[in-house]
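Yeah, one chain of the complex is gone here, protein chain that is, but the others are all in their spots.
Up next, chain A:
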């Protein structure tokens, strides 16, 4: 469709972030005539206007005040996710997107298979949700927001999938004592679930990966990847709280990213090849981890034995 030109975007953002109607009127001339619907209604109070053009007018005006608060809240939520004390009694609101963003993005998400992760999908979604085509300009990162929406929703859906897969055990209480093998199996199942979450958009995922590789989007993409591997390991019941906390998350992130890339070129039925690929990578990590464990055990044993030999010779240590 029409990607919004830059001046149009800027004008819309000004309108949406200003709180008084006069400000809207003042910026109105900057809006090209094609988008006249915004300023034709600016002289009316809006709430009881019945003309077709300004049907969304009151909502946009209300938006402007709430928008800033919501944006601040959202930034706070993002900050909270970084410093991650997870409270069960005093949970922070899980919303990663404001209600308006949520409605636009969820509608736009339906257009991804046909339009890809693009601004045209966003515009189509905004129209479906009953906003103006221009409304996606409130999303600061444009098409990347749609990609992030996909990743966040898939990650948040994993908890429910885990309950289906492993039965309804809560994660409240002491650390679950799963063996390494059990955790490996659960991690594999969860990663596969997450990869299948890309099934609907797999034809468009290479584009998405290309957008995510743009320098300004690399940090948020990596953060999302880190949060995904953290979520998978937590849901799988991995309770390590030593340096392996870091190594496990790092290796899982690498494997996931590789498997995701592999999947975009996989034409086998039911993505069988991807699953085999995933299993091979996980097995390799296990083997490398086993070598390190054995090495550490050997060093520890040798050190203890050495100390004991010295003690038997009369050294007082």
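Criterion: a residue touches a chain if its C-beta (ideal position, glycine included) is under 8 Å from a C-beta of that chain, and two chains touch if they have at least 3 such contacts; residues count from 1.
One rule holds for everything that comes next: contacts and distances are computed from a predicted model.
Engineer: Could you tell me which of "ubiquitinyl hydrolase 1", "Polynucleotide 5'-hydroxyl-kinase GRC3", "Signal peptidase subunit 3" or "5-demethoxyubiquinone hydroxylase, mitochondrial" is the UniProt name of the chain missing from the displayed complex?
Structural biologist: "5-demethoxyubiquinone hydroxylase, mitochondrial"
Engineer: From the list A:178, A:192, A:217 or A:234, pick the residue that touches the absent chain.
Structural biologist: Of the listed residues, the one touching the omitted chain is A:234.
Engineer: Residue by residue, what part of chain A touches the chain that was omitted?
Structural biologist: 76, 79-80, 83-93, 171-175, 230, 234, 239, 241-243, 245-246, 316-317
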